[in-house]
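First the structure, in the form of structure tokens, and then the observations on it.
Removed: one protein chain of the complex. Kept in place: all other protein chains.
Just so it is clear, A and B label the chains in written order, and each chain counts residues from 1 on its own.
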Amino acid sequence: MHDDPVIRVISKVLIPFVMLFGLYVQFHGDYGPGGGFQAGVIFAAAFILNAIVFGMNKGRHVWPPRLVLQCIALGVVLYGGTGLVSLLTGGVFLEYSVLGKTQVAGQHLGILLVELGVGLTVASVMVGLFFTFASRLSHRRFMKIHNDEEDSRTERAKA
Amino acid sequence: MNLSPLLAQWNYVLVIGLMMIGFYTVIARGNLIKKMVGLNIFQTSVFMLYISMGKIKGGTAPILTGDATTVYSNPLPHVLILTAIVVGVATTAVGYALIIRIRETYGTIEEDEIISAINAQDGHQDAS
Partner (left out) sequence: MSEFFLNAILMIFLAFIAIMAIRQNRLFGVVMLSGAYSLVAATWFVVADAVDVAFTEAAVGAGVSTVLALGTLSLVGVEEKKRPIEPFALVIALGTGLLLLLAVLDMPSYGIATTPIQLHVAPHYLLESEREIGVPNVVTSVLASYRGFDTFGETIVVFTAAIGVFLIIGGWTRAERSGQETSPANENRSNHTQEKSDA
């Protein structure tokens, strides 16, 4: 698909804006519709588009699969960590009021961190799911080549 | 039986119609991917049921505007359905992964062919 000039050019132009829109939705979830889940999906869509148009090798180069796994866990740790920090600073688990000087400031900070964790996990999960599904074809082709080699080897051993 | 309450609740009646379309797809079609799509239709119609329970006629989206006289629709069903949508896509992804493995093991994704393949395998094992 990277031979087609229209798709290539449009994707190159659009992918940064899609990522920017994802970040906008993430951080403006307080003031309008939006939040962690929507932003995570939109952010992942940019990476998926890149992998579809320019090939899985380039896609995996941009966001390596091991980093995807780490980001999935990091988002959950961020969410739980916010709760634990509020536990350690005197409140109960996930009480954001103790994170800042005033209650409203603490709530703002808590909601920001928590939504960031959610967005990170959701984006990594969507990208990871796409990489998993898309790499199964090459796995299948590899297994077919592998089995064909083994079959020809056993036939040569028999003959 | 007095049916005029049903006309007043036309929203719920239409949603139940959608639900039953999805339900029929899940139980009557044999192709696994079509079952997943039917499940998707069923899930979305349940979400519509919940959201229509929270709607107030003449209300607006629950984003505070500073005007003390606006009527806002109930934000609680919105939160529940947000969670439900994301959980729904998570289970859908696991379902598709299982379909891929079933296809690789049995060579087909039609339900009756899979069942006959399993019975043939069991018959094979009983004979040997």
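Worth pointing out:
Just so it is clear, a residue touches a chain if its C-beta (ideal position, glycine included) is under 8 Å from a C-beta of that chain, and two chains touch if they have at least 3 such contacts.
Just so you know, these numbers come straight off a predicted model, no measurement behind them.
Listed here are the chain B residues that touch the chain not shown: 5-6, 8-25, 27-31, 33-34, 36-38, 40-41, 44, 47-48, 51-57, 59-65, 71-79, 81-83, 85-87, 89-94, 96-101, 103, 109-110.
The chain not displayed touches chain A at residues 1-2, 25, 29-35, 37-38, 41-42, 44-45, 48, 51-57, 60, 65-66, 69, 72-73, 75-76, 79-80, 83, 94, 96, 103-104, 107-108, 110-111, 114-115, 117-118, 121-122, 124-126, 128-142, 145.
Keep in mind that, in the parts below, only the chains that are shown with their structure count from here on.
One simple way to say how far apart two chains are is to compare their mean CA positions; for chain A and chain B this gives 25 Å. Of all the residues in chain A, the ones that touch chain B in their complex are 31-33, 35, 37, 122, 129, 132-133, 136, 140.
Interface of chain B with chain A (complex): residues 61, 63, 82, 85-86, 93, 96-97, 100, 104.
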